[in-house]
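With one protein chain withheld, the remaining protein chains of the complex are depicted in position.
For chain A:
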Amino acid sequence: MTIYQEIILDHYRSPRNFGILKKPSRQVAVANPLCGDKLEFTVKEEKGVVKKIAFQGEGCAISIAAASLTTEHALGKSKEKLQNLDKNLILKLLGINLSPNRVKCALLAWEGLKKVVSD
């Protein structure tokens, strides 16, 4: 079965929350040098809650789709909750079974989110 399911292609072709926020509460960059993938996250928080979040960067379809889905998931959630986000949730959001080699593509966004909402 192909891992390029409709949901992944949709988020890859038109990623949600793509870009960079002006005057963010925090900004972080994460990279996977082995694939050359780079993602940058910006967040605006109010009273410990994610009000706005954005990402930009380059990567494979899986890492872009994962970042798009992850930011969608994070909107409106408390930082505290996101700090403890289970990585399996990202894999669940993608809705596919990834080979070990591609799991790291999906988890770059998870790493970025955890960093951008850290205290």
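Everything that follows uses one rule, which is that contacts are C-beta pairs under 8 Å (C-beta built on N, C-alpha and C of every residue); 3 or more make two chains touch, one makes a residue touch a chain; residues count from 1.
In this text, contacts and distances are computed from a predicted model.
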| item | value |
| --- | --- |
| Hidden subunit of the complex - UniProt protein name among "2-oxoglutarate oxidoreductase", "DegT/DnrJ/EryC1/StrS family aminotransferase", "Xanthine dehydrogenase subunit D" or "cysteine desulfurase" | "cysteine desulfurase" |
| Touch with the omitted chain, as defined above, among A:I3, A:V49, A:L85 or A:V103 | A:I3 |
| Residues from chain A at the interface with the omitted partner, ascending | 2-4, 9, 12-14, 33-37, 58-62, 102, 105 |
